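Input: one structure, supplied below.
Every protein chain except one is present and positioned as in the full complex.
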Amino acid sequence: MRCEKSGRIEVSNLCKRFHKAGKDPLQVLQNCTLTIEPGKLNVLIGPSGCGKSTLANILAGYDSPDSGEITIDGSPLKGPGTDRLMVFQETALWPWMTVMENVIFGPTVRGEMSKKEAREEATRILELVGLQDFKDKYPAQLSGGMQRRAELARALINRPKVMIMDEPFRGLDDLTRELMQEYYLKIFEKTNCTTLFITTELEEAIFLADRILIMTFLPGRIKTIIDVDLPRPRNYHVLTSKKYLQIKAEALEYLIEEGRKCFGEDCNIANTMVDEFRRQADNRH
Amino acid sequence: MNIYFVLPLFVILSFIFFIFYRQQKRLAHYSGISTLSQIKKTLTSQRFWLVILGFVLTIGFWYAAVYWLPFDAFHRLPGPDEVVIEWLSRDPYYGISIYTKEYYVHILYSTYRATVSFLLATILGVPFGLLMGWSRRFYEYSFPLVEMIRPIPPLAWVPLSILMLPGVEPAVIFVTFLVAFFVTTLNTLLGVQSIDQAYFRAALCLGASSKEILYDVVIPGSLPYIFTGLQISMGAAWFSLVAGEMIAAQYGLGYLIWQGYSLVKYPTIIIGMVTLGFIGYGSSAVIRYVGKRLMAWREQELGGLGVTYEE
Amino acid sequence: MRNNGDEKVIKENTNIALDNSHITKKGALSICNVTKIYDPEGVHVIALEDCSLDIKAGEFVAVVGPSGCGKTTLLNIIAGFDSLTHGEIYLDNELLAAPGVKPKPGPDRVVVFQHGALFPWKTVLDNVIYGPVIQKKMSRDEAIEIARDKLSRLGLKEIENVYPGQLSSGMQRRVEIVRALINNPLVLLLDEPFRGMDSVTKSASHEALLELYDIFHKTIYFITHDLEEAIFLSDTVVVMTTRPGKIRMTIKVDLPRPRDYRMLSTPRFLELKETAKDAVHEEALKAFQRGERELA
Partner (left out) sequence: MSKTNISKDNSVANMFVKKEISFGKRLQKKLFNRTNINGTIAILGFFLIWHLLVVLRMPFMKHIPTPVTVLETFINLVTKKVYWVSLWFSTKRVFYGFVAAQVLGIPLGLAMGWSRKFKYLSFPVFEVLRPIPPLAWVPVSILFWPTNELSIAFITFIGAFFTIVLNVLRGVSSIDKELYRSALSLGAKPQHIFRKIILPASIPSIATGMMVGIGITWNVVIAAEMIAGDKGIGRLTWEGYLAGDTPTIIVGMISIGFAGWLSSGIVKIISDRMMPWRKLF
């Protein structure tokens, strides 16, 4: 069940502008250059609203950039395709199809597999993600975590070269999120499929990533890349290891610097707040 | 093609152009280009010409069907040209055009009845809906009653209301009021139920008594639903007003249309229908405008507010 | 209070300091063997079972637990939205809640809700002055003056007549906390206020809350799923079991105040996290397997 070792995406100075009704046009991406290493878990992190989802939509082919080139394994990118599949923030399972129908949709609609073959393949994938006894349930009957895993199964059955995950665990509460992270890691370590994982949580990024790409605030481009050489297979104990703390401190510096910019007027609020209270605290004693 | 014919046409066309221009100006402001280039962009856009094509096709088919095509059913109907000429002529053959006093008398009667019943429905319906949403006990007593009476089609009340109420005018207004009342009440109730419980608890926390909560949370919170309800109730009011006028009234657009049929004045029928269409559209546009004004805090579009009761 | 210029500011501070000092004495909450059963004759769901907790005046307590462990139920009981089946709750040694006695929600126990409850139809300023004006403690102008002063202190001055719908979630939460604190409550009840925020807004909001706590020193009952957030913010962390909710473990957090985010990587912090990590993780697993849903 291993994806091919390919899936190297090279992006060179990508630009994108949004025209919003009622507001002046917004430069979301400005000469953003990055490469997604094949067979690795590349995590993209940055403050909210810094253009991460726009980049994901462009890579998945749903949106076209104003300028800049993107190649996957050398050949230029054109339109959505099964080589790059996306798992969305809010679940995009079709509510009127059962989990099984959702998963076999891809292969059967492309005519690559007959219904019977697709069902067998789907059962194996569902076992991998632990949903074997939820095959005939409707998405509305599944919990948040299960819906995410079903969506993952729907993508993996098509053996994509690259998986793009747009903040998949955002809606879940923190504890389910941690369990989902461990679960996802096990699946990744089995399939080893090139992945671009987008998140705003720093702990999640370090815990999952082989490479962390930190994005600047608007206009978005890649600021720095941090390699995470924590041992594989990982479990949550790694969260208190020395190496983890080092990476966290380093990443935090960059992120807080970007975060301050992202706040815009919020930022000087944070500064004014701090010295305001210090002044108050001193004159109170 | 005398002046009396051309002048109103010119007035209507310039009014349409004025709305088109204002809309283009707003669009231009958004995309930050000059109004002129925005107009040029729209004029060359495929969408604009498709809309024009849509109208041309419809009127063309109407004209062809009445005069050329073999369906005899259509031959009894008046053609578009006949209607327009009748509508704009100085002394219309069938007595109704924009120059005849009678035309405006009918319009005034209909609008008067619609407005009275709409206002009555709002004055009675909104508080009734708020009360039903706000106090559990009142809801328990009144909701089953409302649900029992609501399925009875309002127009079935016409014969009974003519008997019960003295004269025709109150009967027609009562029937129209009934429709609008149910729609307004149920949408207001829906509005109160849609308010997130956290707002009530937050107000309680801040020390608001139940009366203050009614003014500060219940009314503003359910305002969006109330306005959707008012828009629908205006549509429903016109809907049943026409029937009431056709059955019982001596004046009004409904009566005008029915009289047009019984006295074989066919173009008048079409004129009556088109006028009804415009006034109906105009009145709900007015409500939408007032709604937007009152609720400054809601930038989103008023429509599409989930389940609404449409009668 | 009417004079202006510097003198006012100094007077203002002493006034804050004045009512602040006499306030810190109040706000002690003691929860004794509280049990809460939903719909006793019907489905008989036990949400809380024999919970006991003493919160000293001015103490910052964080309650951590999986979804459906009754931490929100306890908050609702203290705030007066819900009643309890057994046990008592005392506020400054006066009986607040007991099986027969249901406390009325009031400005002494203000709640900041999870998804925010700023009135969307009121501007920021109207939201903040709503409490004092409704309780008729101040005239509208007095309230506006104090509200403006507090908002400007937090740099939220220029968003005074903006509607909450246009603010970012971080800003909304801060305005809501100011709206709560302007009533000088005895206890501030926070129901997962920073949930769903990205980590950068979250850390800025943490800073803001800690700074506000250092000044007003109110008793705070803070609910969260995130153990790290609980330890970083509070003086005491209470870990609750999954349903029926019991208090499984209480940890004293002796990190120095005022705190800042660099403390997240100090050894003492990691030690505290390690002690609570397994307990929280185990409870989470049990709740996760049972597909526990938020009850209250």
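For clarity, chains are labelled A, B and C in written order, and residue numbers in each chain start from 1.
Just so it is clear, a residue touches a chain if its C-beta (ideal position, glycine included) is under 8 Å from a C-beta of that chain, and two chains touch if they have at least 3 such contacts.
Quick caveat: nothing in here was measured; it's all calculated off a predicted structure.
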item: Identified contact with the non-displayed chain, of B:155, B:214 or B:294; value: B:155
item: Selected residue (touches chain absent from view) among B:98, B:165, B:195 or B:214; value: B:165
item: Sole residue of B:77, B:98, B:124 or B:214 that reaches the chain not shown, by the stated touch rule; value: B:77
item: Sole residue of B:21, B:104, B:261 or B:289 that reaches the chain not shown, by the stated touch rule; value: B:261
item: Sites on chain A contacted by the missing partner chain, in the whole complex; value: 60-62, 80-82, 84-86, 88, 90, 92, 94-97, 105-106, 109-110, 138-141, 154, 158
item: Residue ranges of chain B at the interface with the undisplayed chain; value: 46-47, 50-51, 53-55, 57-58, 73-74, 76-77, 137, 139-145, 148-149, 151-160, 162-165, 235, 238-243, 246-247, 253-254, 257-258, 260-261, 266, 269-270, 272-274, 276-278, 280-281, 284, 304, 307, 310-311
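The working rule: only the chains that are shown with their structure count from here on.
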item: Farthest chain (mean CA position) relative to chain C; value: B
item: Distance from chain C to chain B - Cα centre to Cα centre, in angstrom; value: 49
item: Rounded Å distance between chain A and chain C, as computed from the means of their C-alpha atoms; value: 32
item: Shared-contact residues (touching 2 or more other chains) in chain B; value: none
item: Interfacial residue positions of chain A with respect to chain C in the complex; value: 47-48, 143, 145, 170-171, 173-176, 178-179, 200-203, 236, 240, 245, 248-249, 252, 255-256, 258-259, 262-263, 265-266, 268-270, 272-274, 276-277, 280-281, 283-284
item: Chain B residues within the chain C interface of the complex; value: 196, 198-199, 201-209, 212, 216-217, 220-221, 223, 295-299
item: Of chain C, residues touching chain B in the complex; value: 79-81, 105-107, 109-111, 113, 115-122, 130-131, 134-135, 163, 165, 179-180, 183
